[in-house]
Structure formats: C-alpha cells, structure tokens
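A protein chain is absent from this complex, but the other protein chains hold their places.
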Amino acid sequence: MTLSLIIFLPLLGALLPPLFIRLGRTACAWSAALLAGTALAILLYHSPAVFAGETLVFTQPWLPALGLNFSLRLDGLGLLFALLILGIGLLIILYARYYLSEHDPMGRFYGMLLLFMAAMLGIVLSENLLLLLVFWELTSLSSFLLIGYWKHRSDARQGARMALAITGGGGLAMLAGILLLGHITGSYELSVVLASAELIQAHALYPVTLALILLGAFTKSAQFPFHFWLPHAMAAPTPVSAYLHSATMVKAGVFLLARLFPALSGTELWFFLVAGTGTATLLLGAYHALFKHDLKGLLAYSTVSHLGLITLLFGIGTPLAAVAGVFHIINHATFKASLFMAAGIIDHETGTRDMRRLGGLWRFMPHTATLAMVAAASMAGVPLFNGFLSKEMFFAETLHAGWMGEWSWLLPLLATLAALFSVAYSVRFIHDVFFGTGPRDITRKPHEPPRYMKVPVEVLVALCLLVGILPAWTVAPLLAAAAASTVGAELPYYSLAIWHGFNLPLLMSLIALAGGVILYLLRFRLFALHDRIFPLCDAKAWFECGLARTIAVSHQLTAWLENGSLQRYAMLLVASVLIVIGTSLWGTTLTGPVAMGTVDGVTLTGALVLGVSALATVIWHRRRLAALVLLSVVGLVVSVAFVRFSAPDLALTQLSVEMVTILLLMLALYFLPQHSPAESSTARRWRDGLLAAGAGLSVAALAWGVLTRPLETISGYFLEQSKPGGGGSNVVNVILVDFRGFDTLGEITVLAIAAFGIYALLQGLRLPSPTTDGEGRPWAEDRHPLILSAVSRPLLPLALMVSLYILLRGHNLPGGGFIAGLVTAVALILQYVASGVVWTRERLPFDYIKLTASGVLVATLTGVASWWFAHPFLTSTFEYVQLPLLGKFELASAMVFDVGVYLTVVGSTLLILANLGKLTLVSQPHEETK
Amino acid sequence: MLALAIPIAFALMSLALLLNLWRVVRGPDLPDRILALDTLYINSIALLVLFGIHLDTMIYFEVALLIAMMGFVGTVAVAKYLLRGDIIE
Partner (left out) sequence: MTHTIILPVLLPLLTALVLLFGSRRSLAWKRGVSLAATAALLPLGLLLLQQTYSGAYGVYALGNWVAPFGIVLVLDRLAALMLLLTALLSLPALLYASHGDDHTGPNFHALFQFQLMGLNGAFLTGDLFNLFVFFEVLLIASYALLLHGAGPARSRAGLHYVILNLVGSGLFLLAVGTLYGITGTLNMADLAVRVAAAGPADAPLLRAAGLLLLVVFALKAALLPLYFWLPRAYSAASAPVAALFAIMTKVGVYSIVRVYSLIFGAQAGLLADTALAWLWPLALATLVLGALGALAARELRTLIAYLVVVSVGTLLAGFALNNNAALAASLYYLLHSTLVAGGLFLLAGLIRTQRGAEGDQLHPAAPVSQPALLGSLFFIAAVAVVGMPPLSGFIGKLLLLSSVPPGMQLIWLWAIVLGSGLLALITLSRAGSQLFWNTLEITPVAPRADRLRLAAVVLLLASAPLLSLFAEPVHRYTQATAAQLYAPAGYIHAVLGARDIPRLTIGPEERP
C-alpha cells in the first residue's frame, strides 16, 4: 500500500503549489518539496528490503478482464530510478525556486513538475505493463506542458508539440507491442513476462513485438532517427531540461530496455536493432554536440549521444554490458543534470547561452566554473570522475560484443571515435565559457548566482567525485541491486575500480582524451566544414514540413469531400441506395409466385396523367407556380388512386394533406423569386437523371418483388379483432387509434413539434415582400374580394359539421380525427384567405399553441387513464349506450384519443399557416431583383 | 342500361382527364392551368361518383364531396395568389 503512496503523494502534490503560491514563492516551493520528500522517505524506508534482494509487489485490480491491474513492483532497478527521480527532483525544486523569474507562474510550474514526477515514478514502479504504458504516456503529456511552459514563445510551443507527437506516437506503437507481448505470454504482469523469455523469443510475433516496443523506447530516449525532438525540447526552462531531458524522462526508454532485458534480449535481432540504433545515435549525437553554439544545444546532443551509448550497452546483450548500462545511467544522470543546472546559472546571470558570445567567466563566477568543470570532466570520461568508470566498462564491453563476426573491430573503433568527440565538446563547454576572451555583448555584469541555486549542483558534483573515487564504498550496493534485477539472474563478477592495469580500454580512453583535445583545437576549421556539409540537414524541418503537407492534404481532401453542396450529399445518399439495392437484387429472381391483376383503361389513364404531371413538375421546377399546379395534379391523382384501390381513409387524408401542403408552398413562394435560376450543368443533369431513374427502378423492383409474393401479414389479426377487441368496424381507424395508437401518438407529437418549431423559426423573422408578380405586374388592389368572403363564410359551418361527422363515425366508417382535423383546418384557412388574418383572429381568439398542446395532452391522458384500470398505456375500452333520439351509440375511449388527434391537427395546421400568413403583416415591400 | 352507360361514361371521363392534362401542360397561361386543374378536380369527382355507382356503394361519395371542397379552396388560393401574391394577409 505504501508503495502506491510513492506515486500518489507527488500526484497529490501537483495540486498544492498552485494553491500555496498565494503564500509566496518560497512557501510554494516548500509545498512541492514536502510531498516529494515524503515520498522519498517512504522509498528509503523500503530500500533495505530491496537491498536484501526482495521484490516488493502491490496489486490492486483495475480492469482485470483486460489484464490491466494497478500493480506495483519495487526491485533494484525500480529503486535506483525512483531514487534518481525523487532525489534529483528535490534538487530541481530547490534550483527552480531561484531560477524562475517573478513573472513566471511558479505554482503552475511546480504543479506540472510534480505531475511529471508522479508519472515517471509510475513507470519505474509498475509491475503491470499496461499500467507502465499509462504512466509512460502521462510523462509525454506532462512533458508537453512543461516544454510549453513559456507559452508565448513559438519555439516552446513547437518543441512541445513535436516532443508530444514523437514520444506520444512512440507510445502508441509501444501499446501495440505490449498488447502483443500480453497475447504471447497471456499476462501483462512483469513477473510473468520476464519469466517467459523462451516462449517470447520463439514466438512468430517476436520480431513485430520487439520492433513495436523498441519504437516506444527509442522515441522516448531520443534515439536515431527520432532524436531530433530532444534538442528542440530545450525551449523549456532549464530546470525542466535538467530534470526531464537528462536525468529522467529520456531515461524512460533505456529503463524499458533494462526492464524487459531478461525477456527480449539475447537474440541476433535484438543485438542488431538495439546496438545498431545505439551506435548510430552515439556517433550522431557526439558529432552534432560539438557543432552546437548553444550551451543547452550542446548538452542536448550530448545527452542524445550518451543515451545512444546506454542503448548500445543494452544492445550488446551480455549481463556485464547491462551492468555497465545501468552504471552509466546513474553517472550520466548526475553529471548531466549538474551541467544543465550550470548552463542555467550561466544563462540566468549573463542572459545568453551562445558560446560565441560567452567566455572568460572564470573571473566572475569561479565557484560555478569549478563545479561545471568537474561535471564536464566526468562527461568527458576523465579518470577520478564517475563518467570514467562506466566509460571504461563500456569500452571493455564493445570489445566483447558477439554477433559481429569478422567486423568485431568496428564497434570499439566507433566507440573510441564517439568518445573522442565527447572529449572535444566537453573541452569546448568549459573553455569557450569560462576561459578565453569574452564575454561579448553582455548587457549585465555576471556574478555568482544566489547561494541556494548552487546547492543542487554542488550535491550532484560531489556525487560525481565520490562515485568516481570511491565506487565500491558508495554506488556499489545500489548498482548491484539494480543490475541484478535488470539481468534477472546471478550477476557475473565485475569490479568497480579506477585502476585495472594497462589494458585496451584504458588505451581507448587515452586516445579519446588526446584526440578530443586535438579535435577541439581544430574546431574552427571543422565548423566551416560542417556548415558546408550539413547546411540543410534538419530533421525538425522535415518533421514540420511533413506535418504541414499532411495538414494541407487533409484540408484539400476535406474541402473536396465536405464541400457544402446539398446536391452532392443527396447524390451520395441516392447512390448508396442504388448500390445496396442493386447488389442485393442483381441476378436474382425478382418475380414471385403471385400473378398480377389486369389493368383497366381508367386506371391506365390515371397512371398516365400521374406520370406525365410528375415528369412535368420536374422539368418545370424552375417555373415555380406552374410546377405547383402540376404538383396538385399529382396529389389529386394519387388520392383518386387510393380510392380506386379501396383505401378511402387514405384518400381523404391524402387530399387534405395535399391541400394544406399546397397552401403552405404558396405562402412560402410569395417570398421567393418566381423563377429560380438554372444551377446545374447539362452533364450534371444527365447524371442526376440517371441516378433518379435508377432509384426509381430500384423502388419499382422492390415493389414488384413484394407485390408478386403472397401477403401473409398480421393484418388478418387486425381484421378479426377490430370489432370484438377494438370496438370498431373501420379497421384502418382502429389500427390508428388502438392497435397502433402509440404510433399515432408519436405522429401527432411530430406534427405538433413541427408546428412549434416553425412557430419558433418565424418569430422575429422579417422578410422583404415583392411588390409585383413574376411578370412585373403590380398586385391587384382588392385585398379581400367581397364575393369570395361572401361565399366562404357559409362554407365554414357546413365544413365544421362535416368534420364533426367524420370524426365521430371514424371508428366504424372512413374518417377519424386526422381527416376531420384537416377538414376543419382547411375550412378555417379559407376564412383567413378570404377575409384576412385580422378579421379571422378577432373571431377565432384561440391560442393555437395551447390548442395543439391540449390535443396531444388529451391523447396522452387517454392513454394514461388506462393505468387506472391496471392496464398498459393506451389500452382502450368501449361501451354501447342508448341515447334518446340518436338510438344505440358507441362510446369508446379510443374516440377521446381521436379527439386529441383532431385538436392537434387543427391546432398545428393553423399555427403553421396563420403564422406564415402573418409574416407579410410585418414585412417590408421591395422590388423583386432578378 | 347502366351496364352500358357506365363503361361509356368511364371512357369519356378518361378522355376528359387526358384533355385536361393537355391543358395543364400546354397552358399557355397560368390562369389556363389553374382552370384546368379546377376542371380536373371536377372530373375526379365525376369519376368517383361513377365508381360508386359502378360498385353500388355510397362510401366514395363522401370522398367526392371532400374533393369538391378542397378543389374550391385550392382554386381560390391560387387565384388569390395570382391577384395579390400573398394568400393570407
């Protein structure tokens, strides 16, 4: 349990600094240090057990179905890394307190730093590989925030995004690799995976798995060819660079190599992939470091190079190489973090990091200079400093690398070459900054930094010396514990001593030291040469260019696909229909067993009229009123066709709906140009015509297929049950109000919503209205012709009576609420047409919104009422009553429902039409523009 | 008698339908088309009544009645549109 505290305390701590900043900058730093310090204390509390060879494991299930558990593991390797993370982290907190200026939001900085610290601790303490990945990506995310800390600087933003894209992308590849690893071993727990080396390496998926996991490790540890993000991440504040880009985050990649070393290493593929990448990175980094004029740039490439060195060591694959790798991780963390901090101090005190402007700082800050010199000597691998020890081991291992066959001389040679460059840039770091002439163009007089800003550097430099001089007394137990858990087996014998006698590694060191100094003396000639050879070799530019290209392509693609053309979208929809119906029906027997009936002349004539007028509507769609008249013909013929095929209810409904629609269209047409321009090219029209014909044929095929098959439907039940169960002999109506009354309730709701929606849309709408008709003639003077008003008024009571009749008898004969409502609505609309809005509203003072809503409410409550009788919603009941004068009369609950339908239809139709009609009252006349 | 009259009537009504269609399509003017549409409504009424007589049922007569009303309203509205543009003012 306390293991998880090591992660959760810094995570919790991420919240404190933003709160404590109100108490001042020092309090803020203390709040950050407090929880990190506590976590370190807990870690130390557990360390004796680890030194005794135990592996502490803590497991809490998270998503066991997937194998994702919150399980932690503290072994030697984890301990080493956790110590580095927390120890250096605390030093960084102290350092940053003095590094950050008054303008920098310190609370945010510490918050993000602790978030990163927690994530990093998570990586090194994870027992579950998926959990490790969770923390892995969290470090990418928090480092994105840290690199972009100075958000106003574009290089910071770019560097942050690039780092995130590369390391986050690598993480995605690693995710795939880990999933494969889990697939092979059946578990994501490290204890299982590490014990399954044979199984993994014999598996067919081993190469893919390895490659994917290495992608993750290499991107994180800035290995060639992904190294380029690291130098650009130097836009971050220096404490961040010192922490993330020397000691911790970039070490996550090599940590993973160490962590999975027992499971994945030892094959030829591993050797060539890992050692090869490591070697390339080692050389490339060392070479570029020499040519950077920016202090942090030099350190960044040096880091790249040293990470390559560590990768190479793990790639060699022998236990001793792994020991050397772990050792160099420790040494690099100490000397590189102190160098970064020294660079930060120099930047802080002089205002520049450009080595061409710096120089001669020894006079101003001898203390800092001494510290930097010790650290740089360690980086160069000078004896008595810790870098020397691990570099010696490194040289020794390159001499013993397997798999190389006749080429085994190559690796030591390249290693010496890289070391030579390493010495050269270390010398440059010291000489160009602290000695020689300068500084130049410095605005302020440099002096030593605040006392406490140097303390972290002093601590680290002291470690460099202690480890370098007395390795066996200091680092040996930790190294042994970490190396043992890395290798996963008994460690072979190795000795941590400064002096191993005269041997080949020592010779290589001496060559490197001497050669490095010579190389430095020749530097100006080399700079010129470098500028000539590599003027354009910038991976960052390639990355940005590639990204820009991708964005440009997606712009074009998206603009082409989503071009805002309704015609295009409709075309795609219709084409989809054509394709699915076509592929389903093509080559199959469409005709079923049922023969077609005969056709009579009248029906044929009707079909002809229908076809011709439909076609003419399309052809004349640009002459709008004419098209509207033709559309009326279509509607009329369809209604008559319904009658012809024994569906009087449908016919009545269709007729009424038709009329309301036409009225609606005319109301809208008034505000539109009388003629619409031609918008489609001829080719387009042909394409659309073909599509339309195809769609028509498809639907015809479906209809043909259905009609030639026997119709055995549930309608038989409806016919049977209509009278005894539903209490009505008009099955259509009983279906509407009873069998499928729920559908009807839904549909009247739709109608009501449409009315409310249109009402809402029309509110506040002001449209210009035309002053002349399509041919440019002025409108007639007479608003409400007397004859029309006179004829229309008597029609109203007549129509109301008819609709009442239709409503009441609907249950048994054609009719019902829907038709009745439409008839009433049309009759009322006629009054609007004949006598105007004002006149009609005076005499019809209903609130149409409430009328509509009450219709739906009546229908709904009818349904709810059945709950009273312990029946489901909308259960109907009916009773026959004897009424005086009228005789036997049926009362059905469904009739109340039908009244609801009636009210809704009347209300919503009037709400729509009357509000559209009212538009003109508030609109301004204008000349129609062609 | 009726057996002979009805087919003849059907034939004549069909012819009328076609002629009306011709007028709707040809125009030449909008009023011509509107008038043709109105006549189409009347033809449909006749057709339905004929159909009712043919099947010996009263059900279709109500549809015919409704067509009459809708036809009237429709024609009025289009006419109003021609006159004033704005049918509800």
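Chains: A and B, in written order; residue numbering restarts at 1 for each.
Note that a residue touches a chain if its C-beta (ideal position, glycine included) is under 8 Å from a C-beta of that chain, and two chains touch if they have at least 3 such contacts.
From a predicted model like this one, the values you see are computed outputs, not experimental measurements.
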item	value
Displayed partners of the chain not shown (whole complex)	A
Chain not shown: contacting residue from A:W30, A:W362, A:Y494 or A:F756	A:F756
Selected residue (touches chain absent from view) among A:A41, A:I551 or A:A607	A:I551
Contact with the hidden chain (one of A:L3, A:L138 or A:L788)	A:L138
Footprint left on chain A by the chain that the document does not show	18, 61-66, 68, 108, 130, 133-138, 140-141, 144-145, 148, 151-152, 154, 157, 160-161, 164-165, 168-169, 172-173, 175-176, 179, 182-183, 547, 550-551, 553-555, 557-559, 561-564, 566, 568-570, 572-574, 576-577, 580-581, 583-585, 588-590, 592, 699, 702, 705-707, 709, 711-715, 717-718, 721, 725, 738-743, 746-747, 749-750, 753-754, 756-757, 759-761, 763, 849-850, 852-854, 856-857, 860, 864, 866-867, 870-876
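In this text, only the chains that are shown with their structure count from here on.
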item	value
Residues of chain A defined as touching chain B within the complex	601-602, 605-606, 608-609, 612-613, 616, 625-626, 628-630, 632-633, 636-637, 639-640, 643-644, 648, 651-652, 655-656, 658-659, 662-663, 666-667, 669-670, 769-770, 773, 779-780, 782-783, 785, 788, 792, 795, 799, 802, 806, 813-814, 823, 826-827, 829-830, 832-834, 836-837, 913-914, 916-918, 920-921
Of chain B, residues touching chain A in the complex	10-11, 13-14, 17-18, 21, 24-25, 27, 30, 33-34, 37, 40-41, 44, 47-48, 51, 59-60, 62-63, 65-67, 69-70, 72-74, 76-78, 80-89
